[in-house]
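Mind looking over this structure? Questions follow.
For this view, one protein chain was removed and the others were kept in their places.
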Amino acid sequence: MSDSATLPPVSLTERARTLVEADWFTTLVTSVIIINAILLGIDTYDFVSPGAHRLIDFADVLITAFFVFELGCKIFAYRWKFFSTGWNVFDMVVVLVALLPNLGQFSVLRALRVLRVLRLVSVVPTMRRVIEALFRAIPGMGAILAVLVLIVYVGAVMATNLYGDAVPQKFGTLERAAFTLFQLMTLDGWRGEIVQPVMDAGHPYSWIFFLSFMLVGAFAILNLFMALIVDSMNDDVERGISEIEGKQDALRKAQTEADESRAELTRIVIAISEELADIRTALEAKPKPPARRPKKTPDQG
Amino acid sequence: MSDSATLPPVSLTERARTLVEADWFTTLVTSVIIINAILLGIDTYDFVSPGAHRLIDFADVLITAFFVFELGCKIFAYRWKFFSTGWNVFDMVVVLVALLPNLGQFSVLRALRVLRVLRLVSVVPTMRRVIEALFRAIPGMGAILAVLVLIVYVGAVMATNLYGDAVPQKFGTLERAAFTLFQLMTLDGWRGEIVQPVMDAGHPYSWIFFLSFMLVGAFAILNLFMALIVDSMNDDVERGISEIEGKQDALRKAQTEADESRAELTRIVIAISEELADIRTALEAKPKPPARRPKKTPDQG
Amino acid sequence: MSDSATLPPVSLTERARTLVEADWFTTLVTSVIIINAILLGIDTYDFVSPGAHRLIDFADVLITAFFVFELGCKIFAYRWKFFSTGWNVFDMVVVLVALLPNLGQFSVLRALRVLRVLRLVSVVPTMRRVIEALFRAIPGMGAILAVLVLIVYVGAVMATNLYGDAVPQKFGTLERAAFTLFQLMTLDGWRGEIVQPVMDAGHPYSWIFFLSFMLVGAFAILNLFMALIVDSMNDDVERGISEIEGKQDALRKAQTEADESRAELTRIVIAISEELADIRTALEAKPKPPARRPKKTPDQG
Partner (left out) sequence: MSDSATLPPVSLTERARTLVEADWFTTLVTSVIIINAILLGIDTYDFVSPGAHRLIDFADVLITAFFVFELGCKIFAYRWKFFSTGWNVFDMVVVLVALLPNLGQFSVLRALRVLRVLRLVSVVPTMRRVIEALFRAIPGMGAILAVLVLIVYVGAVMATNLYGDAVPQKFGTLERAAFTLFQLMTLDGWRGEIVQPVMDAGHPYSWIFFLSFMLVGAFAILNLFMALIVDSMNDDVERGISEIEGKQDALRKAQTEADESRAELTRIVIAISEELADIRTALEAKPKPPARRPKKTPDQG
C-alpha cells in the first residue's frame, strides 16, 4: 500500500482495488444501503405526497446507479475472482433486479427492489457470519430433508387420490395436497381446517392417515433438530477430546523417552557392576562371579 | 467373482446373486422407482387425457411386474436370509399391496400403490441411514411413550364421563375424547375449539382438568425430547471419555513398568554398593560398614 | 426367606410382608389394574347394555375391595414406613377416592375412579423411573417457574385494568385474564382470538403490551427448556471430567512416588561415588577430589 503510494504510475486496476478496499468506501456503501432501506420503507405509506414519491423514485435511481458503479469497480478490480465468493454474486443479482425492464408485473419488480437491503448482511461481518453459519448447517440436514420431501410427496399423492374429490379446495391437486400436508406438519389448525372437514365429507377413518402423517413428520423434524444440536455439540466435544488426547500423546512420548534414558542408565550401571567384578578379580587375583548381581537382564524397561 | 467368471457352470442361485448385487441393477431399480413416483404424480391430475391415464396404468403394471421379478431374484438368491433384514420385508409388503385384488374400496388400494415410492429410502444408503437412526431412537423413548399413552387413556376415560354428554362431538366416545386430548397436546385451537365450548356447556371449572392435562402432557413431551438429545450427546461424551481413560490407563501401565525397571536398577545399584564395601574390606583388610548408605531398603517404588 | 419357611410360628406381619413382596402378587395387582382400565374404558360406551354396565359396576366394587385389601396388607406389613415413599401415598389416595360417599356431583367421583389406572405407573418399574426422572427435573425449574408465575400475575392485573371493560369475556376478571395470557404464551390463536378483538375494541396500541408479554414469556420458557437440557448434560460431562481427573490424580501420585524412589536411588549412587573416592584415596594413599562428579547436589528430584 505505502509502496504503491510513493510510485506515481499506478494501474487503474490497482486504483479500483484501493478504492473498494478502503474503509470509508465500505462505510459509504453501508450508509447508502441503510438510506435505501429507510426510503423504501417511507415509500410504502399512502400519506406521503406524490411529489415525495417521485423524489424517492429519483433517489432510488441514483442509489441503483451508485450500486452499479460500486459493483463495476469491484469486478474491474478483481476480474473473475469477483465471482468466486457467493456474497458478490448475491450482491450483483439483487442489484441487477432493479435494472430489469418494467414489464406488466410492475409491482412485483418494485417489491423485489427491497431485496437490495439484504446487502446489509453482506457488508456487516457479524451478520455475514450468522448467515454463513446457517449455510454450514445445511449439509448435515440434507438426507433428513430429502426423506421429509419424499414423505410429503408420497403423502400428497395418496391424499389427492383419497380425498381430492371430497375436499377439492384442500386436496384437489398435487400442489394443494402438498401445501395442506405442510400445514398439517406446522400443526396450525390441523383439526378444524383439515382433519374435521375430511372426516365430515364421508371419510370417517381419514384421521388414521392424518395422525400417521403427523407423527411421522413430527418424528422426522424432531430428529432433524436433534441432529443439528448434537452435531454442533460434537464439534466442540471432539475438539476438546482431541486436544486432551494430543497432550496425552505428548506425555506418552516423554514417558517412552524417559524409559529409554533409564534403560541407558541401567546399561551403564550394569557395566559398572561388571567393571567392579573385574576390579575385585584383579584385587583378589582369583576369578569370583558378582554374587549379588541379579540373573535377569534389566534392560526391558 | 473373477473365479466364477472363468468357470462356465455357474449355479442359478449364484447368477441371481451376481445380478441383484450388480451396481447397474441397483441403479435400474432406483430409476424405475423414480419413474414410478413421477407417473403416479402425473396420474393425480385431471387435465391428463383418459388415454394418458390408461398408459400410466399400463406402465404401472409393467413396473409392478419388474418389482416382482426383482424381489423374486433376491428371494431366489438369498433364500430365507432375504427376510432377515427389515428393509427387504418392507420392500416386499409395499410391492405386494399392488397385487391385492381390486375389491370395493378401489381408491384406497390405488392410493396405497404410491407407498412403493418409499422404496427409494431402502435403495439410497444415506436416506436408509436416516430412517435407521430414527428407529434406533425409539427404544429410548419406549417408557415415556407408554406413560404418555396411559395419561391419554386415563384422561380420555375421565373426559368421556365428565363432558361426553355436554359436548358429544368432541368427547362423545372414548376415541373421540382421545383424539380431542391429542389435539389439546398439540396446542392447536385448544381454547377456541376445546376448552371454551366445554366451559360454555355447563362445566365452568373444566379448565382445571384441561390445564392439568396440558401441563402434564407438555412436561412429558419435553422430557421425551430432552431424553433423546441427552442420550445422543452422552454417547459422544462417553466415547470421548472412554478414549481418554484408555490412554490414561496406558500411561498408568507404562508408569508401573517404569517403576519396576527403576526398582530393578535400584537393586543393582545396592548390589554395587555392597560389592564396593567388600572391595574396600579387601583393600583395607579390616571390616568397615558403608557409612553413607541409607538404612531404608529402596525397592518400594 | 428359606429360614422363615422351615420355622412354623411366623408372625402375621412377616406373612403379610412375604405376601406383598411375592412376584405373583405384584403380577396379580398389575393384572387387576389392567382389567380395571379395560372395564372402565368399556363402561364409557353407550351401546353396552344396562346389564353389562351393572356387571362392570359390580366388578369395580370387587376390584376396589381387592385394592383396599392389598394396601391394608402393605400397611400391616410395613407400618409407618409404608407412608415414607410417595408412591404408596399416591396408591392410597387414588384407591380411597372410590370410597368417598356418592354425593351430588356423582359424575366427577365416577370419573376420578379411573385415576386408579395410573397405579400402573407405580407397579411397572420402567414407567416409575420415568415419573421419578420428571420429578427430579422440577427443582431445577423452580426459580424460573416462580418468575413465570409472577410475570403472568403482573400481566393479568395490568390486562384486567386495561382491557377488562373492553373485552370482559377474555379479561373481565383476574382469573380470566391469567387464563387468556396463558393462551397467549401457547401461541394458540393469539391474534385472531386475543389481540385483534382488543385492538378492535378501542385499544389500537394494545399490541405493544401483548407483543412484549409474548416475547418475555417465550424468552423465559426458552430459558427454562435450555436450563433443563444443559443441566442434564452437565451431570454427564461433570461425571466424565471427575473420572478423568481422578485417574490424573492417581497418575500424579504415582509420579510423586517415582520421584521419591528416584531421589533415594540418587542418594545411594552419591554414597557409592563418595565410597569410590575413599577407595581411591586408600589405593593411591594421597587425597584426590573426584574431578568429574558434578558440583550440584542432585537430590532435588
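Order of writing sets the chain letters: A, B and C. Residues in each chain are counted from 1.
Simple rule for what comes next: contacts are C-beta pairs under 8 Å (C-beta built on N, C-alpha and C of every residue); 3 or more make two chains touch, one makes a residue touch a chain.
Quick caveat: nothing in here was measured; it's all calculated off a predicted structure.
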Of A:Leu28, A:Leu62 or A:Ile229, the residue in touch with the unshown chain = A:Ile229
With the missing chain put back, which residues of subunit A would touch it? List them for me.
-> 37, 40-41, 44-45, 107-108, 110-112, 114-115, 117-118, 120-121, 124, 126-127, 129-131, 133-134, 137, 179, 182-183, 186-189, 193, 225, 228-229, 232-233, 236-237, 240, 243-244, 247-248, 250-251, 254-255, 257-258, 260-262, 264-265, 267-272, 274-276, 278-279, 282-283
For subunit C, which residues lie in contact with the unshown chain of the complex?
-> 142-144, 146-147, 150-151, 153-154, 157-158, 160-162, 164, 173-174, 177, 187-192, 207, 211, 214, 219-220, 222-223, 226-227, 229-230, 233-234, 237-238, 240-241, 244-245, 248-249, 251-252, 255-256, 258-259, 262-263, 265-266, 269-270, 272-273, 276-277, 279-280, 283-284, 290, 292-294, 296, 298, 300-301
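Keep this in mind: only the chains that are shown with their structure count from here on.
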Report, in degrees rounded to the nearest 5, the angle of the rotation taking subunit A onto subunit C when the C-alpha atoms are fitted.
-> 180
Proportion of interface numbers common to subunit B and subunit C (over half same, under half different) = different
What is the distance in Å between the mean C-alpha positions of subunit B and subunit C?
-> 26
Touching two or more other chains - residues of subunit C = 244
